[in-house]
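Every protein chain except one is present and positioned as in the full complex.
So, subunit A:
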Amino acid sequence: MKRWILWVPLAMFFGFCALFAYHLARPKTEFVASTMIGRPLPEFSLRAAVADRPALATADFRDGKPRLFNVFASWCIPCAAEAPQLEMLRRRGADIVAVAIRDRPDDVADFLSRYGNPYSRIGADDLSEVQLGIGSSGVPETFVIDGDGMITYQHIGDIRASDVPVLLQKLEEAR
């Protein structure tokens, strides 16, 4: 047997270690971004989720004004946790619309009366069709939609206080 062959396994293993170390050192991007970013919203028209807010349809986004599009549900605990941050965003001038995923009107109304209602429109997405259509896989998620109805940014998970300036800036960029 040739001597150098005996070193091949060790060399391969070091290659593996280098790869391993590289990935350890590199900050992990935890989420897979939606491939819908940079594409227009799918066509939809949802009924209103609660009585005191209008329904939501694709046409509502084509008025030249950028918006936050929040995906939430009354049964989702992180959604309650992000409510104060959404309220803060609204006070700083963001227009926030939402879809409630697989929810009942009474439950949504109850949730909003308890945690506050920052939304200008709320659609009822009973079968998660819109949610899946915009590339969201869980609740809560928040998208930035520009004035032509294009998806420009996706935030996965609840909005923390540190995310508020980021979202405001993304809204600004979408103008």
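Things worth noting here:
What we mean here is this: contacts are C-beta pairs under 8 Å (C-beta built on N, C-alpha and C of every residue); 3 or more make two chains touch, one makes a residue touch a chain; residues count from 1.
Here is the rule we use: contacts and distances are computed from a predicted model.
When the unshown chain is looked up in UniProt, the name that turns up among "Heme lyase NrfEFG subunit NrfE", "Dihydrolipoyl dehydrogenase", "NADH-quinone oxidoreductase subunit K" or "Anti-sigma factor" is "Heme lyase NrfEFG subunit NrfE".
Between the chain not shown and the residues A:His23, A:Arg91 or A:Arg175, the one that touches is A:His23.
The omitted chain makes contact with just one of the residues A:Ala49, A:Cys76, A:Ile96 or A:Ile145: A:Cys76. Touch with the chain omitted from the figure is made, among A:Arg3, A:Arg91 or A:Arg175, by A:Arg3. Counting the whole complex, the residues of subunit A in touch with the unshown chain are 1, 3, 6-7, 9-10, 13-14, 16-17, 19-24, 28, 75-76, 127.
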